[in-house]
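For this view, one protein chain was removed and the others were kept in their places.
A and B are the chain letters, set down in written order, and residue numbers restart from 1 in every chain.
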Amino acid sequence: MSTRLPEPAGRLIDRTRTVAFTFDGRSYEGFEGDTIASALYANGVRVLSRSFKYHRPRGVFTMAGRDANTLVQVGPEPSVLADRRPITSGLAVTAQNVFGRAERDFGAALDKLGRFMPAGFYYKAFFKPKGSWAYWERVLRRMAGLGTVDVHTPHGPFDKQYLFADVAVIGAGPAGIAAAVAAAKAGAEVLLIDENPYLGGALAWGREDPDGSRLRALEASVAAYPTLSVMTDTVCNGWFEDNWLALIRENRLSKLRARAVVMAAGCDGQPAVFRNNDLPGVMLGSAAQRLIRLYGVKPGSRAVIVTSGAEGYEVALDLRDAGVEIACLADLRQDPPAAPGDTHFPVIAGAAVRAAVPGRGGAGVGGAEVARLSADGRLGTSIDRFACDLIVTTVGHHPAAQLLCQTGARLRYDDDAQMFRVAGLPETVFAAGSVDGIFGLESTIADGTRAGSAAAAAIGLDAKSSERPQSAPAGEGAPWPIFPHAEGKDFIDFDEDLQVKDILSSYAEGYDGIELVKRFSTVGMGPSQGRHSALTAARILSRAAGTTVDGAGVTTVRPPVGPEKIGHLAGRAFQPVRLTAMHHRHVALAARMMPAGAWMRPAYYGTPGDRDAAIHAEVMAVRENVGLIDVSTLGGIDIRGPEAAEFMNRFYTFAYLKQPVGRARYVLATDIGGVIIDDGVACRFGDEHFYVTTTTSTSDSVYRQMLWYNAQWRLKVDIANVTAAYAAVNIAGPKSRDVLAAIAADVDLSADACPYMGVREGLVAGLPARLLRVGFVGELGYEIHVPASCGEALWDALMEAGAAHGIRPFGVEAQRLLRLEKGHIIIGQDTDGLTFPDEAGMGWAVSVKKPYFVGARSVAIQRARPPQRLLVGFEMAKDDPLPEECHLVVRDDTITGRVTSVALSPVLGKIVGLAYVAPDQAEEGTAISIKLTDGRLVTARVVKPPFYDPEGDRQAL
Amino acid sequence: MGVRRRQRPKRRANSASPISACCPRTGFKGWHALAWLREQGIAVPEANNRAGSLAGGGFAARLADTELLLTGSLDGAADTFDGLLAALGEAKPSGVYPVPRSDGSAWLTMTGRHAPSCMAKLCGVDLRSKKFPEGCVAQTSVARLNAVVVRADLGSVFALHLFFDSASAGYFWRCLVDAAAEYRGAPVGVLALRRLAAEVTPATGRTGDG
Partner (left out) sequence: MKMMTCPLNGPRNISEFAYGGEVIPEPASDTVDDAGWASFVFLSDNSAGVVREWWCHVPTSYWFIAERHRRSNEILRTYPASEVFGAGAQAKDQPA
């Protein structure tokens, strides 16, 4: 049964192409260009959903995607606006929030229980019997919510893009188009944005442009400027500081930076409040006009119209032209001016719709009760009843000003226009058209031109300024289109199923401000976000509280304006990954790669199945033969200049002024509070040249911190972060010297020429290298830094030369174990955000002689007090249960510390670790108690590290 | 419908190419660096974040009062700057220090009319041709990496040169190829770029809109 109108109605549909789809399992057909809602409407399906709380049938109200009655589930996608989503072949649409189908929802029984579920009922119910909330919460959760999330939904390709424009215009109705053209004419680069697939806004479906010529002229004016770009099907979801706009179109989030913005987003028609005003068949006048002009669908066969101005008569003319019989036109005005033209509508002046009467089946309008109003606007007792299947309301507007309010502007109530208006916009934001209370085609075009020119002028272009046009006609809003009924069901918020009494009862409970009323009653918190409820709620509150409507006000508006998907916000999820120059070698050697910050490093070489065996073998290789590890990720910073040593002396805790050229020295950095932030090694390659290594994760932050300090100290020093420019390896083990000697023929590696903590520059395997002899893992070893482009060559040369000695690559896991055996601390693991040098046994690295270093005063203050904890080494038998990092050290009922590092050492045949303990537990030999995850206590013995080679002989070979 | 007049599918596709391996680049920084380079005959740009062409091909990008990034021409030998570095090693002037750009920085070049739109998926700076003319330099974040962007066209073709942390080259390459797919962009080799660079154009014949 089709209710299609002949052409020219239906400007968006292509009648030559039919499209088949299903709704709640039943098949329907529409035309290409139809939305789900328009196609269903054309097929006589009016119930699209069930309301949130009472499961009342709901249908088209705005026909513009501005209400939540039309939210449906499309395949795996929940909460799709049926009056915006076009139908496509095979589309499978289902209703949300139903037990059964939209047409026959078993949840409708809840409507009968409505009086037990007023606003905020869940704050007062389910306390007794004890435990009942646990049960009812589950029930309510199952019943609440719209749509179903399919956790197996395939990932979609979302991305983001930056856009730039001189002037952005939101809304491509007559005002927006005029603004865009005026700005473009003044020389601005303009981006015109509209959420619909067509331009023209109200002109495309309203009565003001019967042959479409005005719309065509506006479209032509847009096309005339090459600097004017258009984005349709695009929602502007938020305004952020400095005119940053979030635009969403399909799967892309565009981040637009505009120098000036014109908002011409129009306004939302408002509902009249009467009993059963939520039935399918009750809709805005603009909705009926959209059905007719955009989709060629006849909205009904017999209509009752309630209006407060000329708009209702315009809609009546459109309905009549579409073959709809006008049963009654109730004009809220006691003394309306003469209707335009000779229209012969059955007008009742000074009357309003008192109730909608459900039709057969209860799921749509069957009739309307129209009552005369008394002089003070109340419903009288004189009632007429009309049979109808359509009730149309045109009783006022509320500006679609969400974006404008996000800029910090306020909504003030205009008593003349009987609607809220925007006030207090920032300098580069302008409002035009009906969003600013200007109605009528000529006036909105003039206003748009004014705003566009003003926007161009605001950014320094040459543009004519003009005055705001007088609105003609005004919005003609009704001051009080609210008619509560003794039997209720007079809805003021469709999304939340709130009636007039719910606002009154919130106020009676003591929630006497609009923000409190919102949160208690939930008015305006649904998907419509107050578009059709904010004005009514303000009016009701104003009367209850005895204030003006302006005094009652509206709630704070925040982004987003409409829904946005997590995918939009995530976009491409850029996650930088850094690879060392030897990465491919590790992969070829079956390394198990692990992230270390943004870097990838080998954890160990082998398959996950033999992780422990692999690490064990790597550790033994280093202790007995020779091992090779890629340490390129450790930061490298070049400090160069006449005051390089002075800079080092101030930045780090140790002493560097007299560090000899050719020697390396430990560095420890504290922050201004005296807390350890980094350690490393400083190599002095010249009087004016230090090369400092940092921990992997701190190279960028330490570099930045150095620059920050020198911005204040202004020393003659250059600081360069060269981490990625050098590849580095550490070759360690008793045979390391032999291996290195094989490829560094011209470097004297003897213990005298290259002592422990010595640094040299020279050629290794023909490659220019910085050579350091450092402890690292407690064996004889060398750290070799070469330009990154030489990294693979160095690795290959060492592996080849080391093959005869059983060289083995080792990874981070083995390195950690080897260093723990020597008691080396890891900054950030064995130290935390409060660790002072003395607590971690690093007091030796703090110079007491030099006058200043960063944090010196704080360290001195801490030193003057007894320590509160100390980091000690501990050991346990190898068969004891292995504690984990962060297990607590407990004594009786108190926590005295925690484990920071722990591992089973194959070389030592016991468990070793580091832990914070109370100072009186730090004596060697003390037994400490560690609490495991399952609550068991195990005993460990305090030992002074290093656990392995305490004399340090092996690394000094 | 949709985005109009910002892009249409064009025949001439986008391109990106890694030319780190063969194309010479170096840098100098320090409080005396720019003065010393001028003494060596290098044309140092007059303002920060500007680039100018060098006599031997390639360009000099002035990143700060104290830093210059230099590139050789696309078919330049790797030892293009050896003479300059040797002179530095000899004289050792205070306040002039070399920056290891050939190891520390990777160099990618993106060419073509859609390059600005492609970059707009990765970078928040307006790189459209009219807003980012020849010789402009932007030091900014691209795909979450710190990068230097230099506009230096190849012949008549719009070209952006990107310098960034060499350890992130693989990641960055993947980001660029992914972003270019929408514009039917594709990787090209150095030879193609050399051919473009060799097309000499009269002063007014530069590329059209980005």
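Odds and ends about this structure:
Just so it is clear, a residue touches a chain if its C-beta (ideal position, glycine included) is under 8 Å from a C-beta of that chain, and two chains touch if they have at least 3 such contacts.
If you're wondering where the values come from, they're calculated on a predicted model, not measured in any experiment.
Touching the missing chain, out of B:45, B:93 or B:124, is residue B:124. Considering B:63, B:84, B:106 or B:120, the position touching the chain not shown turns out to be B:63 (whole complex).
Between the chain not shown and the residues B:40, B:73 or B:141, the one that touches is B:141.
Residues of subunit A that touch the chain left out of view are 240-242, 244, 255, 257, 672-673, 703-704, 707-708, 711-716, 721, 851-852, 856-858, 861.
What subunit B contributes to its contact with the hidden chain is residues 48-49, 63-64, 124-125, 138-141, 146-147.
FYI, only the chains that are shown with their structure count from here on.
Inter-chain spacing, taken between the CA centroids of subunit A and subunit B, is 33 Å. The touching residues of subunit A, counted against subunit B in their complex, run 159-164, 197, 226, 228-233, 249, 255, 257, 572, 574-580, 598-599, 638, 640-642, 688, 716, 718, 720, 722-726, 787-789. The touching residues of subunit B, when paired with subunit A in their complex, are 1-6, 29-31, 66, 94-95, 97, 99-100, 102-105, 117, 120-124, 126, 128, 131, 143-145, 165-168, 170-172, 175, 178-179.
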